[in-house]
Each structure stands twice: as C-alpha cells, then as structure tokens.
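I have a structure I would like to understand better, so I am pasting it below and will then ask my questions one at a time.
Now for chain A:
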Amino acid sequence: MTVRTPFSRRALLAGAAGALAVPAIRPAFAQGSGPIKVGVLHSLSGTMAISETALRDTVLMMVEDQNRKGGILGRKLEAVVVDPASNWPLFAEKARELLQVHKVDVTFGCWTSVSRKSVLPVFEELNGLLFYPVQYEGEEQSKNVFYTGAAPNQQAIPAVEYLMSEDGGGAKRIVLLGTDYVYPRTTNRILRAFLNKKGIADADIMEEYTPFGHSDWQGIVSRVKQFADQGKKTAIVSTINGDANVPFYRELGNQGIKAEDIPCVAFSVGEEELAGIDTKPLVGHLAAWNYFMSVESPVNTEFKKMWGSYIKNDKRVTNDPMEATYTGFKMWAQAVAQAKTTAVDAVRTAMYGQKVDAPSGYTEQMWENHHLSKPVMIGEIQADGQFSIVYKTPQAIKAENWSPYIPENASRAKAG
Partner candidate 1 sequence: MSATTTLAPPPRLQSALVLRGLLLAGLAILALLPLLNRLPVDSVLHVSDFIVAVTGKWICYGVLALAIDLAWGYAGILSLGHGAFFALGGYAMGMHLMRLIGPRGVYGNPVLPDFMVFLGYAELPWTWWGFSSFPFALLMALLVPGLLAGVVGYLAFRSRITGVYLSIITQAMTYALMLAFFRNDMGFGGNNGFTDFKELLGMPLNSGGTRAMLFYAALAVLGLSLLLCRHITQSKLGRVLVAVRDAESRLRFLGYNTTHVKLSVFVLSAMLAGLAGALYVPLVGIINPGEFSPGNSIEAVIWVAVGGRGTLVGALLGAFSVNALKTWLTSFAPDLWLFVLGGLFVAVTLFLPRGLVGLMSRGPGR
Partner candidate 2 sequence: MSGSSLYLDGVSVVFDGFRALNNLSLIIEPGELRAIIGPNGAGKTTMMDIVTGKTRPTTGVVRFGEHDLTRMDEAAIANLGIGRKFQKPTVFDALTVFENLELALKAPRDPWSCLRWVLGAQSRRRIEGVMEEIGLAERARDRAAILSHGQRQWLEIGMLLMQEPQLLLVDEPVAGMTDQETEHTAALLRRIAGQRSVVVVEHDLEFVRALGEKVTVLCEGTVLSEGSIDHVQNDPRVIEVYLGR
C-alpha cells in the first residue's frame, strides 16, 4: 500500500507542506493531457448501498455517454469508483484519496448529509469539486460543492401548501413523521414555523421521530390514526428515510389509512423506494420532488432510454437524485467546455449561470448560491409504482438554502 504519486499543485498549496515546496510555477491546467478523471463517491455496501448504487451507475452512464460524444475538450473521461461503505469517516478518507492519489477533476457523490459534512472539510482544504445530488436540509453553502438536489423551499414548503389547498384536501392538522437526523429535524422546524404562520396551532401538529431502519410502525401508525380522529382533516408529512419507508408504507396500507382520509406526502420516497412495495393499497399518497419518472418531456424520454439501455434491466426506474446527478453532470461538462480547463476555480466560475434542459422538462440554472433553480412537483402514487403528477410549479424556483423560517438566518444578508 504505497501509492507514491507526484504531488499536485493544488494539494501542495493547500497543505502546510507547501512551506517547503518548490515554487509552484506550473499553470493551473498543467494536467491538461490524459483523461479527465471523474470521482464517484457513493456507498456500494452497507446501509446506504440500497440508494447510492443507482447513482454510481448514473455517473458511469454519463461518463460513457460523454465519451461516446468524444469526451470534453478532446479528452476522454475516466471514472474512478471507490466504496466508502456507508461509513462516514471512510467517506472523508476516500475523498482525500480521490483528490490526492487519483487526482480527480470532479467528484459526484454522497447521499446522506453526514457523509457530505464528513467530506466537506477535505474538499475545502484541497479545493476539490463535489456535486451533491440529493435533496437536503439546506443551511449550508460551500464554494467547493454544487448542490443539485432541492433545498427545503424547493420541496417541503410547496408540498405542505398543496396539502392545505383545496385540491390537496385542505388539511388542518399535520403529522410530521421523520427519521431522527438532521434533514427531518431541520425540515420540520422550517415547516412548523411555516404552519404557525399559516394559522395552524402547535396543538394541531404532531411531531415524531424514529431511528434509522425502524421497522415496527404499528404503534406510531395507530397513534397517527388517533391524532386524526379529532375532527379535523389530517395529513402526514413524512421525512422518513430510506429503508424504514417500506415497513412504514406496508403498515399504512395494512391499517387501512387511505389517501382520501389521511394523505401522506413524503420527501424521501421515490420510484426506487416504491420498487420494493406493492403500491395498490397506497394509491393516492403523495411525494414531492423536482422530478418524477413519469414526467413527459423529450429530455426525460431520452434520459429514460439511456438508462434502460445502460442498465439492461427494464425493471429499473429513474428517480429524482438520478436526475439531479444527470443535470449536475451535464452542467459540469458544459462548464468545463466553457472554461476550457478542468481547473476547479475556473470551472466554478463557469458554473454560475450555467443552464441545462433537465429531464424535469424545465430549464434549470445554477446560481451563485451553488444551488439549482428547480421546479416543484407533487405526485400521487399509482398502482404501478409510478407517480401521477397532480401539481407542478409554473417555473423553476430558486433555492433558499438559508431558510427564512429559521430565525437565526434573519440577520444573514439575503445572499443571492
């Protein structure tokens, strides 16, 4: 295990080892020959493999596709895949390895917030570039990360507005169910502030958290039923994560909670999660995303075709984080082409204002707050495991990564 490789300039500058360094005279795009390296930092084993392997496949598909088109700047792309194994410190180690040993030009990776938080200092120290494709709690903005998933205002708030609208059933009582980690906690804090502002009292809000991978939902679902029996239209807002969703939805179906009575809108349940469930009892429950596989747009048709022929399994679906990966990749490729280099600082500048026609059917733009403008869509679960889109915003919405509903952000200058 002695990978002795020549030192890159940026790592050298970053490290204090630079004190002894030879003057750094090599231009920024010195590694301008050879393939462009694309790091893939998604868990292939452990608890998160279930969600993240599809993103690894998406990046590999995009790399293959780009190479078929002749690469970028006349250089081929080469993917470097590592397995951080759902182990957060290992994420940091692998990030360092990608940047220092493999010297990747860009990295696509992470799913959970904690994995992103774990690698963030590494990317900042070594001035790397990370594309993060999953919806998250916001309250962050790093110059080394481009966030291509939704911020809370691009998902949670429109979804709750919909639930309270006439079309959504006019909910007056809200159950906030979540897995006990930072994304649900933050999202629910924002939602509570929002609901209070809309005139829903704290007594009409039930908030409950469960551990990761929670599998016995009997008690909670029956408590939700009790909460709903108070004579006001009740709806569930679920930020339940990953594995826990299948047993949750099974319990929901089995306890006979119909979407017409108590609709449940989820922020972490997409086509991929539904693939493990018989959705017939769940028809009508909702999800809020920025993309559904059922979107009808030429780009989406193309995207689905590309995925189908890459993965060679007609049962595999596309979902929102995959779309965010696709969009992020396209944007990065455009930015590199525009900057005519893969150097991080130049690419970063080129990223701002970059536009891509996304599979969502909208033109999404990268803003200087490192977040995309995205449309918000509400879908109802169908018997075939797909979503029927019952609502979408007329245009893409700009991200508010610093939520105005968190009082501590009030003092923050309304940064663009």
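Here, a residue touches a chain if its C-beta (ideal position, glycine included) is under 8 Å from a C-beta of that chain, and two chains touch if they have at least 3 such contacts; residues count from 1.
As a selection rule, all candidates are chains of the complex that A comes from, given by their letters.
Worth saying up front: this structure is predicted, and the values here are computed from it rather than measured.
*Asks:* Identify which of the numbered candidates 1 or 2 touches chain A in this complex.
*Replies:* 1
*Asks:* Under the touch definition given earlier, write down the residues of chain A that touch candidate 1 in their complex.
*Replies:* So the residues of chain A touching candidate 1 come out as 1-7, 11-12, 14-22, 44-45, 80-85, 87-90, 92-94, 96-97, 100-102, 112-114, 117-118, 120-122, 124-125, 139-140, 180-182, 185-186, 189, 209, 211-212, 406, 408-409.
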